[in-house]
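The complex is shown incomplete by one protein chain, all other protein chains being positioned as in the whole.
Moving on to chain A:
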């Protein structure tokens, strides 16, 4: 393999003007989160007995999980199907998934009335094999651990042989060093087990998220109520994986003033129209078999949301990304990827909120200011942590011929490339 390209620490100052704005939003979000913990869900949200689930489930959890799918699709492509050229996007996608799922859990905790019991599903005495949510919960919990394990080689690469803890902590240097050495030895042999497990776990819970609402046949709008919902959720998660990688990669290259990895991004963008095409065909076939087409034209909020979801979020990106002109332009890629992300996120919001028609509503649900602040705050925090990690760990690959600021370029004495670890 051509080793002129390797992931590096981003040589920028952590704080920029954008970072400061995000910090402000994240702080406000944190305050709203604390408000919810202190005063309860009733005080902080607009949820009631008719609408038990709001945007914390639809956006923070359901959309969050879907948009973190890039982690497993990229791992499958690069590590399992051995498409070498995609290795440059494995680490950013892994980091997105790791942080994405971490924030899914943080968001979920806000929504759980008894958040301190969140560990209960792990107790065998409380296992509930009939519950879809039990499976989702277990898979997410295990997958989150797998993601952290998959990230370990990056920590090893950054610190192995160079552990230098500040002040009195330096007595632990030897200990940490040996932990890293042992992790390195273990992972270089066995990480493939975790990579495959990550893909299997993702397939399971991405689809099961789609099974969740199948239990409410009388409350769901027919446009989204289908027994193939798990398959649709899985396919849309797979389809949104690469667009998410493209979206982030372009944003990161702007932020860190790098040349976008256009050849790689254009190349993965080729898969998107195919994956979205299969998804669209299933959606349309399902609608036809269930004879649900009239609902598309009934003129309700639901019918408009369905049309927007499908036309803007699925059809438009299929058309755009089928054109090589679009695939080979940074702007074209960015717009198309954003549309796919918008479409899948909207689908999750539609399934969990828009399609949900309680039996005896007294008012319609609209998120409270606290719900919105928490959601926006968590997203900002995710971006901040992402930036922190790429500034301190070798995640993003610098394109060929790009010269990094030599002063901050990390000494790379023992580069443990993830590719080598896998082998």
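Just so we're on the same page, contacts are C-beta pairs under 8 Å (C-beta built on N, C-alpha and C of every residue); 3 or more make two chains touch, one makes a residue touch a chain; residues count from 1.
By our rule, contacts and distances are computed from a predicted model.
K.L.:
One chain of this complex is missing from the view, so tell me which of "Amino acid ABC transporter ATP-binding protein", "Sulfate adenylyltransferase subunit 2", "Peptide/nickel transport system permease protein" or "4Fe-4S ferredoxin" is its UniProt name.
P.N.:
Not shown, but named in UniProt as "4Fe-4S ferredoxin".
K.L.:
In the whole complex, not just what's shown, which of A:28, A:214, A:251 or A:280 touches the removed chain?
P.N.:
Candidates A:28, A:214, A:251 or A:280; residue touching the omitted chain: A:214.
K.L.:
Out of A:16, A:164 or A:227, which residue would touch the omitted chain in the full complex?
P.N.:
Candidates A:16, A:164 or A:227; residue touching the omitted chain: A:227.
K.L.:
Per the definition of touch given earlier, which of A:6, A:30, A:163 or A:197 contacts the omitted chain?
P.N.:
Result: among the candidates, A:197 touches the missing chain.
K.L.:
By the contact criterion defined above, which parts of chain A meet the unshown chain? Give residue numbers in ascending order.
P.N.:
Touching the missing chain: residues 37-43, 45, 47-50, 52-53, 76, 79-82, 111-115, 117-118, 120-121, 124, 126-135, 137, 192, 195-197, 199-200, 203-204, 207-208, 211-219, 227, 230, 356, 358-360, 423.
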